[in-house]
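Heads up, one of the protein chains got dropped from this complex, but the rest are sitting where they should.
Here is chain A:
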Amino acid sequence: MLSAAGCGLSRPEAGYGLEAPVQHHRFSPYTFNGGTVLAIAGEDFCIVASDTRLSEGYSIHSRDSPKCYKLTERTVIGCTGFHGDCLTLTKIIEARLKMYKHSNNKTMTTGAIAAMLSTILYSRRFFPYYVYNIIGGLDEEGKGAVYSFDPVGSYERDNFKAGGSASAMLQPLLDNQIGFKNMQNVEHVPLTLEKALQLVKDVFISAAERDVYTGDALKICIVTKDGIKEQTIQLRKD
């Protein structure tokens, strides 16, 4: 393996500061395409919601690019960040799901998909997939499960998580409304599906008001033991 360091004398003037001032534009393999994803786990359901705006810099590429991808009858993944890596990553996950099905004659469970995604992400530790993932689905007992990831594969099971460009705005609101954090003398009522849906819509409407990369439409996937249902709600398009 030849290293480049030994033949780096093409520009000796660089060592003397004699070169003309020039803007060095380096190629970056990443770009940020925006978008927000949210997942909430309930007693026997799980909601994964995302906006559908695909942006880059000051432009909007598409108003109809949802970020939720259905993996199995019980699992949905939401991916935001760099759209190219999102597409490739979901392609890889789907291929691995098929391989598992063929080898083991059963569908991968939500927890197993999460563990597998962690190793897939870590295999690219030194050139990461620039994707923030959230997996939502039902676990083996039928309870809602949400797994949130960082770009290199660290993951954790949660009850609710927001990821993407408006995550810092949504997460505190969810902590308060679903986790009852920082509230005193409040009754902890378990979350119903209707309340969770209403919360998701309200929260995304607020995010679209304050985050430029979030808006256009909201796609909600509701995972229950009867399958996955989808809803689309319009958001601000400005």
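Everything that follows uses one rule, which is that a residue touches a chain if its C-beta (ideal position, glycine included) is under 8 Å from a C-beta of that chain, and two chains touch if they have at least 3 such contacts; residues count from 1.
FYI, contacts and distances are computed from a predicted model.
Its record in UniProt calls the unshown chain "Proteasome subunit beta type-5", which is the match among "Insulin-induced gene protein", "Exosome complex exonuclease RRP46 homolog", "Proteasome subunit beta type-5" or "Transcription initiation factor TFIID subunit 5-like".
For the options A:S62, A:S123, A:N176 or A:Q234, the residue in contact with the chain missing from this view is A:S123.
Listed for chain A, the residues touching the missing chain in the whole complex are 1-3, 5-9, 12, 15-16, 26-32, 82, 88, 91-92, 95-96, 99-100, 103, 118-128, 130, 148, 150-156, 158, 167-168.
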